[in-house]
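Note that this complex is displayed minus one protein chain, with the remaining chains in position.
The block that comes next holds chain A.
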Amino acid sequence: MTAEQFAQLPQALLRLQSWLSPSFPNGAYSYSHGLEWAVEAGHITSRCSLVDWLEADLCYGSGRNEAIFFKDAYRSVSEGREAELPQLAELAAAFRGTSEFVLESAQQSSACLATLRQVWPDRILDVFAHMHCAPVLAVVLGARSARERIPLCLALPAFLHSYVANLVMAGVRLIPLGQTDGQLAIAALEHPILALSAKAVSATIDELGSAGFMVELASIAHETQYTRLFRS
């Protein structure tokens, strides 16, 4: 990192915090990624079972895929391969296993993209303007973080943290758990987030894949769940 880049880092980190904050208007709080059904069906009943479920999906399921998409989007910008971004965005958009995963991803990324354009405009965002599908959050934020020159070793774990923290908050509402239990769950996921981030930087899109079979089934079951607080 050059001295100039280092001087810009505090402002870049403030921006990353804004984009990943629960107050950023992408509607993340209305999506549970199938948790609502998993709670209803009795798979998740406590802080421990919530952490177990989220950690498994983070490290061996859909979270790992998002980490690879974020990293690839980041690198394609930081290494001057921006021309590869639309194809990556298309693959990431297609990599949604259920109709509600498509919904949560498309709605959040469209809202995120619209806000970024208005508040933190950057030419990289134009890459997504002419796509026939909504790009996923991981690709938009990976690319935009790279333009801010936030080191990947900070941006990627921060992104994954906001992803699981949002799901922990869904769990807190659904199970329900106390606020302290929610924070204990988030703290328990720190190490898995860092371990996954370290692994994801060397994984390629040829290694995308998930063993989170039950998470997908939970998301599908949620489509026909009778009483729902969440949209996924």
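The rule is short, and it goes like this: a residue touches a chain if its C-beta (ideal position, glycine included) is under 8 Å from a C-beta of that chain, and two chains touch if they have at least 3 such contacts; residues count from 1.
Going forward, contacts and distances are computed from a predicted model.
K.L.:
Absent chain per UniProt: "Urease accessory protein UreD", "CO-methylating acetyl-CoA synthase", "ABC transporter permease subunit" or "Intermembrane transport protein PqiB"?
P.N.:
The chain we cannot see is, by its UniProt record, "Urease accessory protein UreD".
K.L.:
Quick one: say which of A:G61, A:P135 or A:P157 touches the chain that got left out.
P.N.:
Considering all chains, including the one not shown, the answer is A:G61.
K.L.:
Can you list where chain A touches the absent chain?
P.N.:
Touch set of chain A with respect to the missing chain: 38, 43-44, 49, 52-54, 56-57, 59-61, 90-91, 94-102, 132, 207-217, 219-221, 223-224.
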